[in-house]
Every structure is written in C-alpha cells, then in structure tokens.
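Complex shown without one protein chain; remaining protein chains in place.
Note that the chains are named A and B in the order they appear, and that numbering of residues resets to 1 at the start of each chain.
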Amino acid sequence: MAELFWTTVGAILTLSIYSFLYKDNPFYKFAEHLVVGVSAGYYLVIYYWNYIDPNVATPIFLLRVGDESIGFMSGQWWMAFIPGLLGILLYARFFPKIAWVGRWPLGIYVGGYAGLGISPVMQARVIRQLGANGLPLAGVDDPMAGMTNFALGIVIFAVTTYLFVVKRSIGAGNKIARVGAIVLAAVIGYAGYVVLTLLSNAGVVSMTNILLVIGLLGTLSYFFFSMRHRGILGGLARIGIIFLMVGFGASFGYTVMSRISLLIGRVGFLLHDWLHLVD
Amino acid sequence: MRREIPLAITFLIGIFMLVDFFVPHYRVSGLAEEMKQWGTIVIAASILLGVGNLIRVHSHKIRRKSEGWQYSLATLAIMAVMVGFGGPWGTIEEGSPFNWMFLNMQVPLQSTMFSLLAFFIASAAYRAFRLRSAEAALLLIAAIIVMLGRVPIGQWMTRGLPEKATLPWLTETIMAYPNMAAFRGILMGAALGVMAMGLRVILGIERSYLGGEK
Partner (left out) sequence: MKLPGTACIAFLMLCACAANAQVDAVDVEEVLSMADARADSVPPAPPRDLSARDHIGDNDSGDRISVSWTLSPDDGGGEADVLGYLVMRSEAPDARGDTVGVVPAGTTRLVDDTAVPRTPYYYHVQAVDSVNLSEPATFGPVEGRSSFWQPRRTSVFVLMAVFFAMVITFTQLAQKGASLFIRRIPGLNAIEEAVGRATEMGRPVLYVPGIGEIDNIMTIASLTILSHVAKITARYETPLIVPTARAVVMSAAEEVVKEAYAEAGHPDAYNPDNIRYLSDAQFAFAAAVNGIMLREKPAANLYLGAFWAESLLLAETGFEAGAIQVAGTAMVSQLPFFVTACDFTLMGEELYAASAYLSREPKLMGSLKGSDWMKALSIALMAAGIIANIVGWTAFVAWFETQ
C-alpha cells in the first residue's frame, strides 16, 4: 500500500515536470519548488553526516576516528581541527570586523586545486597528444584508407569544378562546354581517388594520419589569438572550424540515442511501475 | 596585509600541490592527500551558506507576498521536513523516512528533468535545419550521419553497398578521425588556457574568486 502511494507520488511529480513542455503551470511550479526544497534539505543533512561528522566533529569533540581513539591535540586531531576551522572561517564574512579572514579558506582551496590541476592537464592534454600526434605520415597500415581516399576524391572533384566553372568561367554561355567541364572535373576527382588509393596500398602515404595532423594544425590555428585570421593562418583556421563543426555534429548525433533512452526509461516507469500496463 | 595573507597562502599551497605531481616521496604525497581531503570538508561546511541564502530569498518573497509566495512556502516547508527526518540524529540509512523522500521525490524529479533532453535535443536538431551558415550545414550533416549510423535503420538503408560506403562504417570513421583531430586541438588550447589561468591564480594575478578587491 505504501509502495503504491509513493509510486503515485513519483508519477504525479513526473507528469508535472512533463507538463512543462506544454507551458508553465501550477503543477510544474509546485514540482520545481518541491525539488529545490528536498534537495536543499538532502544536501544539508548528507554533507553534515557524511563529511563533517566523521572527519571533523567526531575527532575533535569525541576524540575518535572511526573505531580508534585519538589523543587531544595529536597529529590526527590537528588533521581534523584545521579543516574544521577553515570551514568555520567561511562564515566570518558575516562579521565586518573579521570578514577578511573569510578569504583564507578560499585561498587555500582554490590555490591548492589550481596547483593540483596544472600538471596533470599538461601531461594528459598536451604532452600525450603531441606524442600521439607526431604520427608517421607514411608506411602505415591504414584501415580507414578507403573512406578517406573516397572522400578526398570527392573534395578534389568539388574543388576542380569550382575552379573550372566559377573561377575560370569555362564554357560560360555554352551549356555543353560547361557540362564537359564538370565531367572533366569528375574524372580528375576519380583519378585523384585512384592515385591516393594506390599510394595508400603501397604504404607511401597515410591519408588518415595526414588528416589528423591537418586537423590538429587547423584547430590550434583557430585558437591563435595573436594574429588576425588572414592569409595562411586564416586558411588554417577555416579548416580548423570545419573539423570542429564535424566533430560537434558527431557528438550531437552520438548523444541523441542516449537521451532518447532516458525518455524510454521514464515512460517505462509510468507504464510499468505505476500503472502496471506493460511488462 | 589583509589582501596579502590569502595570496601568500594561495601561492605556497599552490606551489606545494604543483610540486606533488613530480615528487613521489611518501611524505609529500601523504600531505597532499590530506589537503585534498580538507578541500572536500571545507566545501561540505559551506552548504549552510547556500541554504541560508535560499531561506533568505524565499522568506523575503513570503513576507512581501510577491507573486508565487505560496510556492516559496512549500519549498521552505519541505526542506524543514527533510532536515527534520534526517538531521538531528543522522537517520539517513536505507528505509528511513529521509531516504524515502529522497528516492520518491528527488530521484523521480531529477530523472524526469534529465529525460526532457530527449525532447529538447529533437527541437534543437529541428531548428538547426534553418542552416545559418556553411558551418552549421557541416554540423548538421555529420549529426545526421552519426545518428543514423548508430541505429538499425542506418544499417538497413545502406545494406547493399560495399563495407566502406555503409553508414555505420562512415559513422565510425567520423568518430575516429575528424572528431578526434578536432577535439585534440580544442582540448589542447583549453588546457593551455587552464594552465595559464592556474598560474595566474597561484601568482595572485587572478583574484575574482576572492570577491572584492578589498
């Protein structure tokens, strides 16, 4: 019985949140204010009983860490007292005369974590990536070669078409000449694809590794703030933003399925756990 | 003096933590671990600041009877109930009223909000169809390819083609190569930004987190 009550409460709250999709209404407002209140109470209690009590209050006042006793003013006692003191100092901000002392805990916390974060970030995001990107540009077994070369063939076709038809205006006014130019561009594109494939298979060139190198070069150029994006830097930056957009699109597409499965989960709760309509 | 002490503390502790990465000696590592623990405790202690702010803002609303004050009353009331159930004696184990309220109110509300993303991601994608620029077109095309490549329909759509022209293969390629190249670059740039900023914090040049200049 109690379970049905609580499941119904959960279901009503769930539906209240979904009503938000239609428009703001009292049910949603109530659910929103409820979750804010519940989580505030929850974190207040949890932070005290799971963090402050075992690590600060019990050692300082009850002289106990876990099941062991510790001495007053012993090393372990100080290890509990200092953070407790820092925590209390945070509240000094309410007393104008000593408000400045309230900055100390923040200074320690932020400074400490700033120092902590710097080196691992350098290691993981810069050094490792440089090591991984100093890739051999040639002679590598390239599993994605077919796709890359095909795509590059298309790029060559597109660029050649652009050059012929737009830049040089070949066959302007003569439809047949124009079509001929496009066909020629397609042939050139296909030839490019064939050449690249031969080179890849012979292990002379690894197009995907070249792609990775150009990608990194492009994105780093995009984030270069010291010069205007003109000339070569501008071209590289353009390539960079193209890579970024493809990457963002891929992330976007990748996430869609996981978000939809969340929805399926909630609908499953409503139909299965609450209404028992489905198995 | 008032400004210098926290900056000096920041500097010393920052340098110590930085050095901890390179010095494996157990005394250094041990102390660094302790200090990381202190950080979590300080943050836990700060919760009362936040709750205090919440109480103040909502009680002002109730007192002034501004629009929606009844909801503020609900917030404060339910918070008091939660604290009452769990607070004084630490009765937070499974089966307690505190835990019940968490499982039956907070969890469903949070999961439902999370699931709203399914709708929002659809509306965001739909709006992206209004191609604002060539770059947006690229984003959209890549998104569609990867989306289709990850579901059975994508496999079905291109089932007859050679392996390297099928959607799932294309998806894999995109995820492996341009995706990786782009993210390496942006993460590397961001990493340099983080390090420069971290250095500024340690040296005391960046002081925004301390609040006012005084």
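Just so we're on the same page, contacts are C-beta pairs under 8 Å (C-beta built on N, C-alpha and C of every residue); 3 or more make two chains touch, one makes a residue touch a chain.
Bear in mind that the values here come from a model prediction, so they are computed numbers and not experimental data.
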| item | value |
| --- | --- |
| Listed residues A:59, A:84 or A:117, member touching the removed chain | A:117 |
| Sole residue of B:81, B:125 or B:141 that reaches the chain not shown, by the stated touch rule | B:125 |
| Footprint left on chain A by the chain that the document does not show | 17, 20, 24, 28-29, 31-32, 35-36, 38-40, 42-43, 90, 93, 106, 109-110, 112-114, 117-119, 122-123, 126-128, 130-131, 133-138, 213, 216-217, 220, 223-229, 244, 248-249, 251-252, 255 |
| Where the unshown chain meets chain B, residue by residue | 21-27, 29-30, 33, 39, 43, 46-51, 53-54, 56-57, 60, 67-68, 106, 109-111, 113-114, 116-117, 120-121, 123-125, 127-128, 136, 139, 143, 183, 186-190, 192-201, 205-206, 208-214 |
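Following the convention adopted for this analysis, only the chains that are shown with their structure count from here on.
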| item | value |
| --- | --- |
| Separation of mean Cα positions, chain B and chain A [Å, integer] | 10 |
| Residues of chain B that touch chain A when the two form their complex | 2, 5-7, 9-18, 20-22, 32, 34-51, 54, 68, 71-72, 74-83, 86-87, 90, 92, 98, 100-119, 121, 125, 135-136, 138-147, 149-151, 164-165, 169-171, 173-192, 194-195, 197-199, 201-202, 209-211, 214 |
| Chain A residues within the chain B interface of the complex | 6-7, 9-11, 13-14, 17-18, 20-21, 29-53, 55-56, 79, 82-84, 86-88, 90-91, 100, 103-122, 124-126, 129, 132-133, 144, 146-148, 150, 208, 211-220, 222-223, 240-257, 259-260, 262-263, 265-266, 269 |
